[in-house]
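The complex appears here minus one protein chain, its other protein chains still in place.
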Amino acid sequence: MRPVPDKGKEPVSHSRVPTILERGLLFFLVWLVLMPSVKLADLVVGVIAAVLATWTSLRLLPPEAGYLRFGALLAFVPHFMWQSVLAGVDVARRAFDPRLPLRPGFVVCRVGFPPGPARNEFAVITSLLPGSVPAGDVEGAIIYHALDTRQPVAEQLAEEEKRLTAALIGGDGHD
Amino acid sequence: MTSFLLAMTFFVVVMVAVGLFCVLRGASNADRMMAVQLFGTGGIAALLLAGVANGTEGVVEVVLTLSVLAAFAAVAFVKADESGAKDDDRPEQGP
């Protein structure tokens, strides 16, 4: 759905060049969605904008900081769409239930990801899951706020971690 | 279809208004950030509905800007809150 370079263009080494090309192409595709015109002047402005955006992104998030496999993450989009539907239904069910079935509390969840982009990405993705929102981290773990601590929140998160490890760390598991 | 879309616009606006009212009853900074968030999501939905209902598709451009701005506003607010919390000072300049 989101314009993303195809998998053949994915970086295979940790060299900077493929990452830069990938980001540049992504920004240019976003430009084309925003400004669907094939006039030369518009395209030139688009290329300039994409170059500036890529340069900014390299300043803010250098490729050395860790690297995310967009292609591998894309494979999880349907799964997380569905989780986010379940999350909405879960909240709606609790909100309309006359007995208001809540048992809010914090759940500390150990994660294997080192602090950095991989862990942040994991936190962002898991914030879509039903009944949990990341609310802080401590050494080697993320603290989640759960709507109902009777639910197996920690188990569910461990499951997602297993699922995502290959995509976020860049091991050769998925893809 | 137009009247259906306008009715839905009205409904979403009412929901956002009621939501804003009860979020803003809570006085903490986190509540205020939630108000921004609610206004962002609900406002975007209402604008899109109204734009399509009136056939003014240009609204989408406005909405794009709004969605990016709402995100930056919320992040800025949290950053201000963090630095304010350190010297126990409440920042008043919200988005």
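Letters A and B mark the chains as written, and numbering starts fresh at 1 in each.
Definition applied: a contact is a pair of C-beta atoms (placed from the backbone, for glycine too) under 8 Å apart; a residue touches a chain by one contact, two chains touch by 3 or more.
Everything below uses one rule, namely that contacts and distances are computed from a predicted model.
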* Looking only at the UniProt record of the hidden chain, which name from "Phosphonate transport system ATP-binding protein", "Monovalent cation/H(+) antiporter subunit G", "cysteine desulfurase" or "Transketolase" is the right one? -> "Monovalent cation/H(+) antiporter subunit G"
* **Full-complex contact with the absent chain, from A:Val17, A:Leu52, A:Ala75 or A:Val124** => A:Val124
* To do: By the contact definition given up top, give the residues of chain B that touch the hidden chain.
  => 1, 4-5, 8, 11-12, 15-16, 18-19, 22-23, 26-31, 33-34, 37-38, 40-42, 44-45, 48-49, 52, 55, 57, 60-61, 63-64, 67-68, 70-71, 74-75, 78, 81-82, 85, 90
* Sites on chain A contacted by the missing partner chain, in the whole complex -> 1-2, 30, 33-34, 36, 84-85, 87-92, 94-96, 100, 102, 104, 106, 123-125, 127-128, 130-131, 133-136, 143, 145, 147
